[in-house]
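Some notes on the structure that comes next.
All protein chains but one are shown at their positions in the complex.
We call the chains A, B and C, going by the order they appear; numbering starts again at 1 in every chain.
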Amino acid sequence: MFGYILKRLLATIPVLLIVAVFVFLLLRLTPGDPAAILAGDAATPAQLERIRDRLGLNDPLLVQFVTWFGQMLKGDLGTSLISNTDVVDMVSDRLGPTINIALMTIVISVLLAVPMGVIAAWRHRTWIDFAVMSFSVLGFSVPVFVIGYILIQIFAIELRWVPVQGYASPSDGIGAFFSRAILPSLTLATIYVALIARMTRASMLEVLGEDYIRTARAKGVRENVVLFRHALRNAAVPILTIIGTGFALLISGVVVTESVFNIPGIGRLTVDAILARDYPVIQAMILLTAGIYVLVNLIVDVSYSFFDPRIRY
Amino acid sequence: MKFKTRDLSTAQRVLKIRKLKVGLTGRPDAQPVLNEIDLDIRAGETHCLVGESGSGKSVTSLATMGLLPKDALEVQGGLIDLEGFEITNATAAQMRDLRAQRVAMIFQEPMTALNPVLRVGEQIEEVLNMHTDLSKSEAKARTIDIMEQVHLPDVQRVYSAFPHQLSGGQRQRIMIAMALVLDPDLLIADEPTTALDVTTQLQILKLIEEMQERHGTAVLFITHDMGVVAEIADTVSVMQKGEIVESAPIRELLTNPQKDYTRKLLKAVPNLAPRPARAVSEKDAVLNVDRLEMTYGGGGWFRKSEGVRAARDVTFDIAPGRTLGIVGESGSGKSTVARCIMRLIDPTGGEVTVAATEISRLSRRNLQSHRKHLQIVFQDPYRSLNPRWTVARSLCEGPINFGTPKSEAMERAAELMELVDLPKDALDRYPHQFSGGQRQRIAIARAVAMKPDLLVADEAVSALDVSVQAQVLDLLDDVQDRFGIAMLFITHDLRVAAQICDDVLVMQKGQVVEQGPAAAVLANPRHDYTRSLIEAAPGRHWDFANFRALERAPAVEGPIA
Amino acid sequence: QEDETTITAVMHSGLRVLDPVITTAHITRNHGYMVYDVLTAVNEDFEPQPQMADWEVSDDGLTYTFTLRDGLMFHDGAPVTAADAVASLNRWGNRDSGGQLIFDVTESLEAQDEKTLVWTLTEPFPPLMDVISKQSAVPPFIMPARVAETSPDETITEYVGSGPFIFNEEEYEPGVSVTYEKFDDYVPREEDPSWMAGGKVVNVDRVVWTTMPDNLTAMNALAAGEIDYLEQVQIDLMPILENAPGVTVEMRDPLGYVTIGRPNFLHPPFDNKQIRQAALAALGQEQMLATMQGDPEYYNVCGAIFGCATPLGDESGSEIVTGGPDPERSKELLEEAGYDGTPVVLMAPTDVVSLVNQPVVAAQALREGGFEVEMQSMDWQSVVQRRAQQAPIGEGGWNMFFTNWMVPEISDPLINVMVNGRGDDAWFGWPDDPEIEEMRAAFVAAESAEAQKEVAVEIQEHVMDNVNYIMMGEYLIPQARRDAIQNMIQSPVPVFWNMTKDAE
Partner (left out) sequence: MTEMPSSRRSAFQVLTGVFSLPAGARLGAGPTIAALVLALIVLASICAPLYVPYDPLAMDAMSRLRPPSDEFLLGTDPYGRDIFSRVMTGGRVSLLIGIGAAIVSVAVGLVIGLLAGFFRAADGIIMRIMDSLMAIPAILLAIALVALNGPSLSSVIIAITIPEVPRVVRLVRSVVLSAREEPYVEAAIALGSSMPKILIQHLMPNTLAPLIVQGTYICASAILIEAILSFLGAGVSTEIPTWGNIMAEGRSYFQIKPGLIFWPGLLLSLCILCINLLGDTARDLLDPRMKKREG
């Protein structure tokens, strides 16, 4: 197990390395000039040139890469070209909201989606099944921002149950946190719920056809025990997998949701950084999200063995 | 051969099935799956249900358990009376109460019938939790007790093991423990030993018998192995196409079957007396295997693993027109040898010479032209044909690879269809439109289309039921006669080996323990392992095809180990 | 703590750069006015007024003497000295285009004592006070000397000013939110506030600026009372606020903004004056402004390149664009010029809300006027980079882009970068226009307001004829606030002094 985790962690190194090189090159090939953003509309070309020099943007690409990479190995991700703040500080400030919302989303999604999928599979080919799956398709076919607006309209504007926007960290009070995090989480959850519910259903359908389910029934086990104790645990691996890979989807959704609900998270940070060509921030962000993605999937893989004792690493 | 001859007519009747009709859900007009069957089982009785595949044996058992798949099958008439309780119109809750307490079931596949993610102890205990008020510790004690009763070793450890950590036989013991923990009146066993090798099968059969005696349980035992039937049954019902065609005490049925179908079924059972060997060929051997070695795995990233030595020092040869059988229990390395010879895997040592060419070390490309000399037929008829290809395309693939023009290949394919006794129009159909036996014929035709010198048949008939098995064996025999092909026949069924092989090679744990003419090996096994294999074969003293005991019983007489 | 008043304001953009000298970004300038103070500032009549300092000009117009008023103090408690002001002006002069002109004629700039600062010129520079009092582009904010010594090409890293608010570095999140606290030791002037001049009396304890990337969310947040103030209201969305109780929508800034199109003088087709004139004819202000703003109350058809309500504003020669669009005239002009169908590459930013509409409308209007148009969408950063490319079209060049200015930023020929005609040294588009350079020189030399105005009208006519840029009209952006917020000052720069907040 430990060896496996070690091996997997080692395997992330080339992955992140490729990501790093890829992102670095991609960014430098992208048109845009952080110096111009910094200086504003009325700067003259000579002024821009001087600023670029100061920022080290005129160095040869290889030099820039080596410098950045060397610093990164020392844990220094540089400073933002635009706001001149330390990237590590900047990112760590913004990580909290995103992670909290993402976690809440995952919890909500799993709590909603898994029972939905289980019931749909259990009532296979009935209207319940049809309703659950139609909802899933709908969850897939409405853009995130539309869902966000609709939720705001209903729960924040009409019913006034929760604030329209903003973020409060759990340390500001659980109530404040929940009232602000619930709508963004629900928004994000729609796609995720759709994804997980469908996967749960598919996986459960397969498992419910297995012999051991018949065995359980032959033992006179109650139906809910059959579903949740016997079937669900066996269906867990594909569900976990989709939770892991779906995480990428979540990251896309986060970018939009953070805009709609005005949450100071890393999604907006990244988009802002890309639009401003704030290279150190973009590089840090993409490495971070890639790292998180890899880590989440590692956790998912390791958790397989918790659900399925046959899987041993 | 000793049959059970107990008189059970005074015992209490546990199960009474009358005019039971089961059909496809919502389609009462369609051909019923079970057509008005009657069945009686009394306490302490072992009733065997035999019949070809698809005849409705499992459906009968599921109907009795109230476990018919609702969206596919439904009871359309008749009654199932379990000690006075009418099952066909019981509610779900009533049915749940009944199960495990009054009627329990063991399934065929011990691999899949246990939940892989729960500890086996828990799975047994669950039954107690569901149906009794025992406290946690009482339940555990009871579980340990029943596990000991089924002779599981090291019960404390096994209690908290997961199914995959147990052997097939151990798993089946767990299943039996689970079924019997509440002392049900009726135990249904649906082919509980089919997936096990002979030695384990014997142990399980004895265990069921022991438990039955201890608890006075009635047993409905489903199987298609007449040997098993002969060994354990008090009474037998023969099923065909959803009907019970004949029902009789065991001796009566085996010595004096009344119905044609029963006779046909019995005639198809090969017996353990070896066939007369074919004339020894004068020609040079087609296949020479010399000190073949195969070790799986080994290596690894962080620590070197030992690897599985699946074949060690295997040496034999086969002459044209002769059949060599490899027998041995599961995991003994039979398939490994076959796959090495076919170069589907690369042997780690030794030599394989086919048609005078040493192929064990040829590169894949150089190997290509030698492929036509050797062909293989696999066990699983459902997976050995590409489901997306028409039969014609599958049959032509090989010849076209070796330059035969398409039209010629098609003609040849048509001839082959005749050879394997399938209609010509079958060429345009897809595999799923055929039964297992038919598919196996197609697979044989495909191999024969290459005009190979050597045909490897890896458990080619193991998945088929007796009557179909007999037909396919006949076909192989026929093909071999006609083309003079050498055959390597792998099986774990000694009856089959006896029927088709000239020579037999017995493998155990990757090693050849005994090797020689079939008559010699099967009649006079010298190695203990061979002997135990033969002795474990159920019903080995009975000559089913001739409705009498074997005149010359194979192997030494003596108590069954 | 209970009684602390906090104002939560949603600004037009996130604050990312904290150095108001290195950048011309409006949000950073606004930040500058919170944290820093200026020596002098214009009032609503564009007249320079004393702020930190009084000044005297020698009769020959060559020596300016500034005297700092009493009680000025930096947030770290140190007094503001003339040396600080000198260092700050030097750094500013390096960055600001107007400042550069002054430094071109500066003999010396020295601190005579703690409070007195003397600026000596080599030749008279009549608009000097206008330039250092200007409220936009880069105003000369006064920082401690140690901060002002930072290279003008590098951003400062210490944010100590002497303005009415203290910047709270702890709570600053670049691009998201910034918090200011009342500077208790700030001594406001006695006069009433007027634009950036007069007494800056702070009546609240904290001001928090945030950004909301989504307009609709900001509107809803204001309507729900979650924020106090919204700097810019999207006109089309005003109905949402109109129905909301407790919200007032009003004009903050009577001058507003202009939107302009800039042709590239280096490459066909706009290297041809007649074709530029054709473009002028093809475009119509009314159409453009109506699309951008919707409600005529919030835009002004205005042909004055220095803005209609400014002292130098004049609309001579602008009928062609204020009246348009006139596709027929455009086609005629194209015909005369022998336009060969060279497509106009129009850069269209997709991510800056206030600049999205213009290229779309312009593309359609130019097409109707007989042009071939190739509209290329890109993010604003790509526009920013590409507009600096002098290369031909095929190699990454361009023909036209649009941008917006605040009216004070274009209100005279020294500030307005688009009337610079120095070829490669000019602003993007690079017109080589010696005539306009002469006029600008004449403007600097003009001694009286009348003389200046005369030159300005000349420039106006020249620009309309030569089409240095295309004035597309003025527009206004309303602000919205909770009714609890009162006594806000009318100003092009949103300021947070003087305002009060009632309990709601």
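We adopt the following convention: contacts are C-beta pairs under 8 Å (C-beta built on N, C-alpha and C of every residue); 3 or more make two chains touch, one makes a residue touch a chain.
All values reported here derive from a predicted model rather than from experimental measurement.
Every shown chain touched by the omitted chain in the complete complex is listed here: A, B, C.
Residue C:A348 is the one among C:I156, C:A348, C:I393 or C:V444 that touches the chain not shown.
Note that of A:V19, A:A36 or A:M90, the residue touching the chain absent from this view is A:V19. Between the chain not shown and the residues A:M72, A:V110 or A:V142, the one that touches is A:V142. The chain that is not drawn here is touched, among residues C:V361, C:I436 or C:V463, by C:V361. One chain is missing from the display, and on subunit A it is touched by residues 8, 11, 14-16, 18-19, 22-23, 26-27, 29-32, 120, 124-126, 129-130, 133-134, 137-138, 140-146, 149, 153, 195, 198-199, 202-203, 205-206, 237-238, 240-242, 245, 248, 251-252, 255-256, 259, 270-271, 274-275, 282, 285-286, 289-291, 293-294, 297, 301, 304, 308, 310-311, 313. If you put the missing chain back, the residues of subunit B touching it would be 342, 344, 364, 368-369, 371-372, 374-376, 378-380, 383-388, 394, 397-398, 401-402, 430-432, 443, 446-447, 450.
In the full complex, subunit C touches the hidden chain at residues 214-216, 234, 236-237, 239-240, 286-291, 294, 348-352, 356-357, 360-361, 363-364, 375-379, 381-382.
Rule of thumb we're sticking to: only the chains that are shown with their structure count from here on.
A linear topology is adopted by the chain contact network, the touching chains following one after another without closure. Chain-level centrality, scored on Cα centres against the all-protein Cα centre, points to A.
Centroids built from CA atoms put subunit C at 88 Å from subunit B.
Distance between chain centres (mean CA atoms), subunit A to subunit C: 39 Å. Taken residue by residue, subunit A touches two or more other chains at no position, since every residue touches fewer.
By the touch rule above, subunit B contacts subunit A in their complex via residues 65, 67, 71, 92, 95-101, 104-105, 107, 109, 112-118, 126-127, 130-131, 162, 164, 175, 178, 301-302.
Of all residues in subunit A, those touching subunit C in their complex are 31-33, 36-45, 47-48, 50-51, 53-54, 80, 82-85, 90, 93-94, 149, 152, 156-157, 160, 163-166, 259-262, 264, 268-269, 272, 275-277. Here subunit A touches subunit B in the complex through residues 3, 7, 124-125, 210-212, 214-223, 225, 229-230, 233-234, 307-310, going by the rule given at the top.
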